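Structure in structure tokens, see below.
A single protein chain has been omitted; all remaining protein chains appear in their positions.
Think of it as A, B and C in the order they're written, each chain with its own count starting at 1.
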């Protein structure tokens, strides 16, 4: 029998949604996933129109996710969607995710996983209970050179890691654009939709995940200075955090959305006993590898000398730059390959299984709660609690 | 009635083909094109297997392009493919393209358009005769910052253009890898499959097209030094060319596949009376704009200050790097949008129509014939003949 | 009467001293200063030999600084040195500086100014009492693009400053090289010679001075995490510090000498309401200027569009890179020009007067004492005390 594509439904992502479009591109790129149904908006009319413009069959462009899960559950095995992609704002992650799992659908969800740590733990428990798979799109861990960095640290190339510096400056919230009709700004600065943190929840979580992913270490203490720089905001739009890791290494995490003139300048530097590495998201195919007594090396995507993890997540030869959408697509592809292996009764490779999951989602929510608590504390060090 | 996706068939691009996979990704990304059928290999068995692994319906995975054109012609309007994508080596472009046009299918074709200038002219005539559309994938003109560069020159920001320097060094043919089973190397160094030029046909044409596309000028004279650097080759693997343009500007074009250690380092610098610009394919979202009496400006993809052409060819906000595959996809998307406009009876915008066509294909083949002729001449300047 | 060169004596800087050689080059470059005498080592024999190899007249190559100050005082006006340059390790700054002032000599001194804050205050008081001039070589504020940055902030180009991030990673103390005969490492890791801090005293002070110099702000609170990373050291070799400034801006200061693979990567980013700037010491002739809604601009040394302060501190046209030694020389030149103005009875320009002085030296020592105190505190924020 012919292989089947993996079939995806989508919750959210209708007209004017930024991240929904990104998810669809990521799902499309490799031709392995079929976007077969959706509940694209909480407004049923918008949902329908969006479905049409996205070529969804009319019958499978649903008015609500509840309707979608029920209707899809009733479809035959070879038609029914395999997983749902949830691309709504943070406050609308938990309920559809739980319901999807209850209906037997795998789940892919944008970060942060939920609105609260409590929700995240419930979701993780549900995932374990059902045996279904949850994938979290921490995009930046999908880049091949990030995977190369992680592997080199893991193999001990740099000796013991001593210091991790991650910074994520953006400038797009430098003005109070949430008051000028910018929808992306509006929900991200609204506690009801974003949760207890603005900047740290939106991008600080990415920075923390990247730091732990590459270094293989866990944050154990933090000392946070969270700031509301633009007057009138309810949530932090900027923050600086000192870190301690479980092997004794120290670190800094900076995240800001008022760094005027910056685009999306996520950068990480990791230093070990024997050398260090440096990676810039805006120049993602380059990994600078520094040594104590030898010239810096510039590792580049697409070369034979890279690890299997880097190679597995690359589509083109060196010098043909892949970017953000391909990094995103790597997460989709690995997730879908893992699902396909499940369907085919084969064992997914370690490279396929390398995508963020529910446990990472819990850790991300814990980061948010800890960093906010530390920000309020007058004590220097705050113990990271899960 | 619901909008339809544009349906694509493919000739070539089966197992182990590099550029076929790139074409499919480019077609997939935006979810606007359906890959519905193919004749994926000249070997019918490989064609079938490839079709299966790419999720083609068995009935539409054809054993030959002739079979495909005939069978698809017989299908109903709302099922039949709209266009064929031809991704075979150069020698196998002309015949399927002509046949596709004769059967009423639009054509997308990899560059260089044909094996000879004569074929190119016949193909252009056939396009004009049929009124169908032919799109040529000069990938690099699909980058948003290349389009920005072209617009800025067009608007006269730099005054009269005085000098154009384009270089395209690659290192992947530094060793005689065509003798070691490298299939990509094998056909590109074989005159029967590539035509009268190796390096200049493969990448020199890209460089020449980019120079003319950005500057808005036409090459009128050239002085070529074509070299066979690796012993035993039949075709040039390196070359340096002096240029004159139709407004009196001078230029240099360098293309090499023996530039050891280089990846795909296509770079262009254009100088006018008032300033200049610089673009590097390996850092594609950055356009350096230089002025006589003011600081250099760094234009970046995704900003509001860019031209409509740059914006139209971008999917993500600034700082979320798009790359080679998106540039490729821009050509597919513009072509498909133009076809969709035709189907819907609307007029395509100038931004949609901005993709290379049959006339560009003829010019590319003329470049190859002229540069080879100049390379053999002992005269300094050779007039560019169409 | 012919103009005279400004005459310099030197304390320290004999054989094998790194920074002494740098000071001499800085004094030599512009041909305005004559190196006329010295007490080049605390070892009289080494002092003599060093003097000889540096072309000092035998009679003015002294065995001790006490001897030098006394002998020089007795020389005629047109022969006697004008100022003394003190280039010994930190612990040996205070005494010769006080003695020089007491003998009527101006003083130039390497940073940090003294061993303790108390000494620094005494020295500042003596400077005020004598009316003589003390210059402190915070090298990095001598770079033309640092001066340009300061002027742009001062002119309000970026609006109110919101955030200042400065980092100064070096890797040269990654190994315990003080145990392997590295003299530079030996004194810098020795509290008796360096004072209460290692890394923060040696390079953290540079970073703090740069942050305040460019932003025009003053640090008011800090939260320090100082680390001894290499086992067996008595002083910090690494640290991360959160900052608050007097206008409410926040900041981060990182300094490390165990950042394996780094050279001397002092970097600063400043963000205001309307834009920001970025400067890297290792690429010193470039100043990146970022805007909310316009392309980044790259300001470069040597251009007409720069401020008078940047131009005054540059010797060559744009594109002829000046570096660390010229930045150092700018401090010498401005100091010497100020002295020359004094001798000639003219008024020094603001550009000449732009060099670090005793008050900056006190502030640097206060930074060291505050950052060490904060590092020991369990409170998050520590008030900066002078």
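As a convention for this text, a contact is a pair of C-beta atoms (placed from the backbone, for glycine too) under 8 Å apart; a residue touches a chain by one contact, two chains touch by 3 or more.
Note that the coordinates shown come from a computational prediction; the quantities given were computed from them, not determined experimentally.
Listed residues B:15, B:103 or B:274: the one in touch with the omitted chain is B:274. Among the residues A:75, A:98 or A:296, only A:296 touches the chain that is left out of the figure.
Only one residue from B:19, B:242 or B:298 touches the chain missing from this view: B:242.
Set against the missing chain, the residues B:19, B:75 or B:223 yield one that touches it, B:223.
Although one chain is not displayed, chain A still touches it through residues 289, 293-300, 303-305. Residues touching the missing chain, restricted to chain B, are 158, 162-163, 165, 167, 169, 171, 174-175, 223, 225, 227, 229, 238, 240, 242, 250-252, 254, 256, 258-262, 269, 271-276, 289-292, 296, 377-381 (touch as defined at the top). Think of the hidden chain as still there; on chain C it touches residues 2-5, 18, 21-22, 24-25, 28-32, 35, 52-55, 58, 170, 172, 262-265, 281-285, 300, 302, 315-326.
Definition applied: only the chains that are shown with their structure count from here on.
Using the average of C-alpha coordinates as each chain's centre, B ends up farthest from chain C.
Remark: chain A and chain B have CA centroids separated by 34 Å (rounded to whole angstrom). Within chain A, residues 262 each touch two or more of the remaining chains.
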